[in-house]
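Note that one protein chain is taken out, while the other chains of the complex remain in position.
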Amino acid sequence: MSDKKQIADALRGLADNESAMDVVEKQVEKYRLDLLRPVYKDRDELIGRVPSFWMVVLSQHSNFANFIRASDFKYVDCIDDVRVEWDEANPGNFSVNIKFHGLEGDFPAQSVTKRFRLVKVKDDMKVSGNDEDRESGDDDDEEEYERLLSDPVDVEWPVAYDSINPDKIQDKRASKKEYRTGMKTLFGWFRWTGLKPGKEFPNGESLAELFANDLYPYCVKYYIEAQRDLADEMSDSDNDDSAEEPLELPSDDDEVQDHSKKRRLE
Amino acid sequence: MSDKKQIADALRGLADNESAMDVVEKQVEKYRLDLLRPVYKDRDELIGRVPSFWMVVLSQHSNFANFIRASDFKYVDCIDDVRVEWDEANPGNFSVNIKFHGLEGDFPAQSVTKRFRLVKVKDDMKVSGNDEDRESGDDDDEEEYERLLSDPVDVEWPVAYDSINPDKIQDKRASKKEYRTGMKTLFGWFRWTGLKPGKEFPNGESLAELFANDLYPYCVKYYIEAQRDLADEMSDSDNDDSAEEPLELPSDDDEVQDHSKKRRLE
Partner (left out) sequence: MQLRECVGSELPVGEEFQLLQLQSNPAEVPALFTARRSAGRNKTTVKTQHFFALCHAERVVFALEVYCYVTLGGRDGRPERLLFVSKADTNGYAQCRFSAGGVTRALLRYVLAINPEYYLQRVKPLKRKFSGTDKRKLVVGAVSTGNALKILADRIEALTTPETTDRDRFYTTSALDNPQECVTKLCLFTRPADHYLFNGSAQNSGKHRMNGQQLLDWWLHILDNILCEQFEQSTTHACLRVPGEEPVRIRRHLRDCQFANWTVGDIFGGSGDSPAVYHVPLFPDDPKSRFLHQLESENRLTNTTLTNFWTELQERQEFKLSVLVSVVGISGSTKDAPHHRPCQGEDVIVADSAKTFNYIKNYITAEDYDTEEGALEAFANIQDCLSYRMNSAMVPIQGQKDYSQIRTDKKSVPKEPTVTLLQPRTKIKVNK
């Protein structure tokens, strides 16, 4: 019995230990961003002196293109600067600032900042309904998860998008299709809140994370990839199919039995 | 002209900035391991009180099995403890300590520590041959990359492995096949140096990294997953359709999603 108790205590101890690790990881993340802040600041300044830097980065990134409409690239090419800033106190919250230059008669130059905040939500979706057999008040064990939310931010849409610009659509009902199309553009993303799934910019959270975790941190790497002298050099993501990889025949001496050759190694 | 100079200077500045980021990432990694060290220490102690913890973790981890021979699992089940320790001064270097209990008449109880060190190597493989048209001495721009190396460490092999135990094979030439088979076992891994590709344990570096970056940090998660499987709960990988799905490495895009924050060390 005391054996069992010992094991149970150890498992509970491991649960606390897991929480301690989470705390460490958050602290490390804060430390990391504090150290990177001045380095990013220098970098932003240097990038500003390289013509078309962000145009090159954003137009060559294949995943970015999956989020927005192809027609948006006319305005993506107007992006002169992208900056991501993380809150000092709470690095889960961040803002994405995008600077556009204008297009005569179609699109005004502007600088737009969209803020994202990480909020804790009780996981009421996974434990659906059936609250009867749970003591209320004892919420400690309820799973919490974190979600990114945002507020809509003002942005001036291109004139060419008038027909799909939600502010200019008079009869929302008759123009439902146009409204939805507008919401799928990069400009629709600035309205994203995270609170109306299915009705706003699709995967707005993932696009925010793409800026914060990929595009901004690795922009120089992407810039260089786009400048390669041989465009067709394989990048890791091109290798999309394992089925056609050549097979490795066993060497003659271990033809018969030889169990674990390398399979798929990380 | 001065325009061109300005851009060129900015690009060179970005090169320095990249180096500064690498320095930050190394510093962060050190900070992280320093903070985790006491947490890992507590955890090691708690894990020691959970019977068969490592047996459960190692036998349920799908990738670990790909590195060693199926017959090794008899001895993997003897593993009572696994610890990874990173050098305080240089976290690229680490040691993996494995404690085995014995098997009467076959395998002695023992504790084995294998040390790995990260060394810088000039990239002489990618630019093959033809060094004539390059000034020697001016090596500054030559690509450097990092490689994991190790020294062989003593381990007592099971009696059952006598026929493939390199120390007991008399005629190396006649028993080439047995020798090679022995090198592919977990015990062969303890001899791995990283200097004789094709002649020693295959992918020894990857197995070291698997211990350091996956098995040890996430062992509690794997333990819990294994318990869930026992409880007959379907995990994603048990899905019926799995046979249909191609074995694919995660694409870059997934990576962004999953591992999020951490900027990978290059």
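Letters A and B name the chains as they come in the text, with residue numbers starting at 1 for each one.
Going forward, a residue touches a chain if its C-beta (ideal position, glycine included) is under 8 Å from a C-beta of that chain, and two chains touch if they have at least 3 such contacts.
Worth saying up front: this structure is predicted, and the values here are computed from it rather than measured.
Visitor: Out of A:K26, A:K74, A:R115 or A:K168, point to the residue that touches the absent chain in the complete complex.
Guide: If we include the chain that is not displayed, A:K74 is the one touching it.
Visitor: So which bits of subunit A touch the chain we can't see?
Guide: 59, 62-63, 65-67, 69-71, 73-74, 177, 180-181, 184, 202-203, 205-206, 220-221, 224, 227-235, 237-238, 240-252, 255-261, 263-264
Visitor: Contact with the hidden chain only, please: which subunit B residues?
Guide: 4-5, 7-9, 11-12, 14-16, 18-19, 66, 123, 126-130, 133-134, 141, 143, 240-247, 253, 257, 266
By definition in this document, only the chains that are shown with their structure count from here on.
Visitor: Distance between subunit A and subunit B based on Cα centroids, please, to the nearest Å.
Guide: About 28 Å separates the centre of subunit A from that of subunit B.
Visitor: List the residues on subunit B that touch subunit A in their complex, please.
Guide: Touch list, subunit B to subunit A: 6-7, 9-11, 13-14, 17-18, 20-21, 24, 27-28, 31-32, 35-36, 39, 42-43, 46-47, 49-51, 63, 65-71, 176-177, 180-181, 184, 202-203, 206, 209-210, 214, 220, 246-249, 251-253, 256-257, 260-263.
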